[in-house]
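Yeah, one chain of the complex is gone here, protein chain that is, but the others are all in their spots.
Chain IDs A, B and C follow the sequence of writing; residue 1 opens each chain.
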Amino acid sequence: MTMNSDTLPNLQETVPVHAMAIDKVGIRGVKYPIKVLQKDGQIQHSIANVSVYVDCNEESKGINMSRLPIIMNENIDTPYSMGSMKEILEVLRDKLGSTNSYLKVAFPYFVTKIAPVSKIPSVFEVPVEFVGKLKDGKFTFDMTVKVMGTSCCPCSKMMAATGTLPDGRPVGRGAHNQRSIGTVTLRINPDHSDTIWIEELVTLIDNNYSAPIYNVLKRPDEKYVTEQMYGEPDGNNHSGAKFSEDVVRDIYMDLKPYKENGLVLACAVISDHEESIHQHNCTSVIADDEFAY
Amino acid sequence: MTMNSDTLPNLQETVPVHAMAIDKVGIRGVKYPIKVLQKDGQIQHSIANVSVYVDCNEESKGINMSRLPIIMNENIDTPYSMGSMKEILEVLRDKLGSTNSYLKVAFPYFVTKIAPVSKIPSVFEVPVEFVGKLKDGKFTFDMTVKVMGTSCCPCSKMMAATGTLPDGRPVGRGAHNQRSIGTVTLRINPDHSDTIWIEELVTLIDNNYSAPIYNVLKRPDEKYVTEQMYGEPDGNNHSGAKFSEDVVRDIYMDLKPYKENGLVLACAVISDHEESIHQHNCTSVIADDEFAY
Amino acid sequence: MTMNSDTLPNLQETVPVHAMAIDKVGIRGVKYPIKVLQKDGQIQHSIANVSVYVDCNEESKGINMSRLPIIMNENIDTPYSMGSMKEILEVLRDKLGSTNSYLKVAFPYFVTKIAPVSKIPSVFEVPVEFVGKLKDGKFTFDMTVKVMGTSCCPCSKMMAATGTLPDGRPVGRGAHNQRSIGTVTLRINPDHSDTIWIEELVTLIDNNYSAPIYNVLKRPDEKYVTEQMYGEPDGNNHSGAKFSEDVVRDIYMDLKPYKENGLVLACAVISDHEESIHQHNCTSVIADDEFAY
Partner (left out) sequence: MTMNSDTLPNLQETVPVHAMAIDKVGIRGVKYPIKVLQKDGQIQHSIANVSVYVDCNEESKGINMSRLPIIMNENIDTPYSMGSMKEILEVLRDKLGSTNSYLKVAFPYFVTKIAPVSKIPSVFEVPVEFVGKLKDGKFTFDMTVKVMGTSCCPCSKMMAATGTLPDGRPVGRGAHNQRSIGTVTLRINPDHSDTIWIEELVTLIDNNYSAPIYNVLKRPDEKYVTEQMYGEPDGNNHSGAKFSEDVVRDIYMDLKPYKENGLVLACAVISDHEESIHQHNCTSVIADDEFAY
């Protein structure tokens, strides 16, 4: 007897013991090589942690699970974007005979940063997440970007200040500062003519920390960022000593134009400061209702 | 000059640059020793990963962050439960002068399991999460319990079957099976006279896997669970070969009495199967609207 | 005053308080995009977690740390291999003015596997680690490959057996099986004319599990691997029901030819079985003295 799909029983198509629909059935916790479109039009290679689901109706014991990794394999060469995510979600829904589909790809993305004085370039990792959903025919797309920046505590700076320079800027015995992670999630309007790139969000978040982080700094650069983080925020409250509360408010303000022009439908902003003087992180969250948790 | 809190500037009480309320400000990513009340009335020692937040109003640059770890330290000897979480949330809100407060404690909890044949006892780890929120005066409490169980694939079993025993039960050349994690989240009604214990949820989840997992099994026990997972589910669809789709439906069914009597206001059920024949997990999710994501 | 490296103080070149050499000083915990040479001559893009160190002599307070990420950035387009690792280690040693250098790149590598019956291809992730050291002029290179396979317990199978097929093969009520990770570390002889590819090690490890793992299996494939893992090992003790003890012995045996011809100088073999009936993994280790720990 030859083994083929026609002669083997198809258990998942039988009726379930309890007639109950299941919101999500699928695969998760697996890595795939992916491609992502850069702002400059080039393709970036990355490796994604993937979750992909469809719903299961109340008349089926299960879904045809193997079709999910087959579809993921068929898209190894597809550059991931809002547009291609929607197309994959439609294929998932149609090939699985389901009503809804869900796809998350979480991957490291690299941008090049230029050191502020020496101008030496270096790569910088940005964890990114694309989440697409097709629910009752409606497509939603959320992009999350995590950017590491430096935060310098203005309270610590003020308490350790000892005097001022001739131009009025304070000097003193330091201020605690630390790695911080700025996380921005945007629900993007798929019907809008504009788009927002990962690269833009990196710049927007960098502007709102005490100083951006670079992976190559020569001594003149190190002097520059040390003084930048210790400094006074500018008129837009960009750079200089800031609380986590300041950072989330300021990032949220900088996102407003994208919301006002209709490109961004909702957003959430988190700033997580890995306090250099504590074991706990100090964290602030502003989230629109769509992302409240 | 002596340093004390009266003479040092209090920067977080000044007005922010952008008058905007912040949903959550607090600390996270830190461990505390905690105590938890067991079903048998004994106290269990554990170690929790803690997140604790309050909201920040639009008139304050920041919150008085140090009060959060002070309150956590003051509760080192408090047994954590729905009731004590509510009291801590009220203290947090009042001491911080905020409107809302949020507390999450995630900790390993141990139950003792008895091997099915040899009756040898052994400890078994259950990751548990308590999330309490006090929002606009309303208290909500969610409990999440993760129980590892064995799932055996009924499709694999059927395809590899070679015949039947005299009593009609199939025999064959095996079936793939694997570790699986059953996750149940319950929103519990704080005004209900009943309660539900971690121990009860462990039993409820254990019943719905192909076989429960034990950390000590002698050979007669191993024979027992091998045959139990390969077997046929009983009238309640408990134990035996099951898909992840079966497991979530069956756990959800077993939770219904708790919802019908009003103790459980909403729930979410996840079954995550670490497939022995794939790198991906096969996962099913049924979630009431309160936990949809 | 313009800021440049000439006018800024160079603290790390001053003498340390305690004149003591330091074995390793460098950077770790950072990701870089990398390229890796495949067996078929193609270049594979990956993303590496990188650690890079040099020693610090007793006369210097510190090393010139920024040169390490500069060198890593300069090698973004270098395909990583034993040969290129040696060249980078020499550059590190020379540019830092040190005696020794150390470089570890740990990255996911993808191979394509073909389903056994349907012949459908799918990608499969293999975590790989290259560790190169240049110590007192001597270069060593270690490659570690981790391959996920299925292990099926022969004791569980034997106890649940109920009879035999006409050809003598046992049938019964299943056997517990689970994901397992086979880890092989090889110290490779840099002066040998032969080489060993990641792809070869994947096949070698796959052969020694109860069945290989594939990320796309149709039903005829699933029947095939179910029966393969339950089956009896062949003359080389390849595939079929096996203990973790069997797996490490058999992998070690299959590595012997590489040691006997001088390509592999030493090796370590680990098989870690994520028991489907326990919370603990069952693990076996055979390690030559160079890797004992």
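Keep in mind that, in the parts below, a residue touches a chain if its C-beta (ideal position, glycine included) is under 8 Å from a C-beta of that chain, and two chains touch if they have at least 3 such contacts.
If you're wondering where the values come from, they're calculated on a predicted model, not measured in any experiment.
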| item | value |
| --- | --- |
| Sole residue of B:175, B:217, B:241 or B:255 that reaches the chain not shown, by the stated touch rule | B:217 |
| Residues belonging to chain B that touch the chain removed from view | 3-5, 8, 10, 30-33, 45-47, 66, 69-70, 73, 76, 108, 110, 117-118, 120-123, 125, 215-220, 223-224 |
| Where the unshown chain meets chain A, residue by residue | 124-125, 148, 150, 152, 155-157, 159-160, 162-163, 165, 169, 171-179, 211, 213-215, 217, 219, 222-223, 225-227, 229-231, 274-280 |
| For chain C, the residues touching the chain missing from this view | 8-9, 11-12, 16-18, 20, 22-31, 50-51, 53, 56, 61-63, 65, 69, 154-155, 158-159, 233, 237, 243-246, 248-250, 252-253, 272, 274, 278-287, 292-293 |
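One rule holds for everything that comes next: only the chains that are shown with their structure count from here on.
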| item | value |
| --- | --- |
| Chain A on chain B, rotation in degrees - Cα superposition, rounded to nearest 5 | 180 |
| Centrality ranking, top chain (CA atoms only) | A |
| Numbering shared by both copies at the chain C-chain B contact, with half separating same from different | same |
| Centre distance in Å when chain A and chain B are each reduced to the mean of their C-alpha atoms | 26 |
| Rounded Å distance, chain B centre to chain C centre (Cα mean) | 34 |
| Set of chain C residues in contact with two or more other chains | 125, 215, 217, 219, 223 |
